[in-house]
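One chain of protein is taken out of this complex; the other chains stay put.
Now for chain A:
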């Protein structure tokens, strides 16, 4: 069983609210849910829609064809009708008028009026939709009771009930696999939750879609969790404040989308040469410049890897799904402090905004490993040196003010072991070597890409980040048809973990990269690092994410 519901309307019409009702009702019934949003960069008007997919099996991607369309306006019917499956139905108000076999023209507005509030029309539509699938409304009512009270609650409940009575069940559903034990969370929220779990107490950022969701969720928790969430005057201040706080001794983070990250890059290099731990979330949207603010793309990878002038160690982790978002964020804080370098978590609008039912995160698996030094960091001459030369390039780090008579000096200029400005050729070389050695050390603990499909397929597909979900589903479908494919989806991406890839590349007949950009950035990085070429690319850069169906079709049509 695998159904898909589309909720569409113009901005301000309640697409989000209705979407939440549907998601929560299904999720609390115990179904697996995957929902994603397609919205325009405007506050009112325009056309927005949410897709809510549900199943009795785990879901990791959205799909394109739709079983029910909840149309909050006439445009929704027009735009999406051709996506309907043969049995598909449109739940809409009688006002849309047109009689045909797809449109269920229901008295939704009237039901809302009868319920006492014309605004609850969406709830009547949700009631009708649940009935179409033969799903009880008890869980939805439970949810409504949690978020509303008084008259508005009564109106919503009444509208749901009215809607439920309007139609008959037409879709066969399997009972949910069991009691609901999951959480329904999106990528931004999972990053934010990871941030709090990791003990970050300082987050500074400047609003930019689609990264803002991280800041919004943290802001909601700020007082309870004792985390400072500062809206900086610009992205430059945001990253600098995070660096200041990190130097001051707390775990700190900033986040933005491409354009904002572009403003942060000088400070990224500073974090590198200053060896100041920092976690940055880069939630990509299509660029360049202002690009497509509310759409998705994976086109900042090379820019992130090459951010800032000069050479310095940097780690880049592309998150693959919401589980990964949580655990990798907590890992990023440990790595940033261990190696005293910037760690960038790369996400994108698709992953940032899609909701997925997942196992609750296991907080007992999260460790906070700050790697701070104590008195042992003081040299035999009684002086602490922030940049002392060590075997592995990592200098013991202490926090300013914490050890009597010891000083912590960080510098953006090239510096000596104490942090003071130098132009000595010898010291320069020693310091560059020291910083770069940290990367060698880091390479020993990189995580290899996730492998899906056959152990050693004839066709090797490589992808990164949020392409994981759709590609996983497409790959499994291909394998179930007896096609020999293996997919590798990179998470740790800079430095590039090479072992698994090189191993599989040896036996693969064809290597194809699949990316949400126009130039094949991962392909270039792979070739640069391993000398292996991907012979073909499947690329997408229309501002939308790959669906699994689309990938399946394109792999079959273009590759096999």
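As a convention for this text, contacts are C-beta pairs under 8 Å (C-beta built on N, C-alpha and C of every residue); 3 or more make two chains touch, one makes a residue touch a chain; residues count from 1.
Methods note: contacts and distances are computed from a predicted model.
The unshown chain of the complex is recorded in UniProt as "2-oxoacid:ferredoxin oxidoreductase subunit beta", chosen from "ABC transporter permease", "Cation:proton antiporter subunit C", "Iron uptake system protein EfeO" or "2-oxoacid:ferredoxin oxidoreductase subunit beta".
Although one chain is not drawn, the whole complex shows that of A:2, A:149 or A:233 it is A:233 that touches it. For the options A:388, A:412 or A:529, the residue in contact with the chain missing from this view is A:412. Residue A:361 is the one among A:3, A:21, A:261 or A:361 that touches the chain missing from this view. Per the touch definition above, the residue from A:170, A:373 or A:403 contacting the chain not shown is A:403.
When the full complex is taken into account, the listed residue touching the unshown chain is A:420, out of A:98, A:420, A:443 or A:506. Contact between chain A and the unshown chain involves residues 28, 180, 183-185, 189, 193, 196-199, 201-202, 204, 221, 223, 225-226, 228, 230, 232-234, 236-237, 240-252, 266-267, 270, 274, 330, 360-361, 363-364, 366-368, 399-401, 403-413, 419-421.
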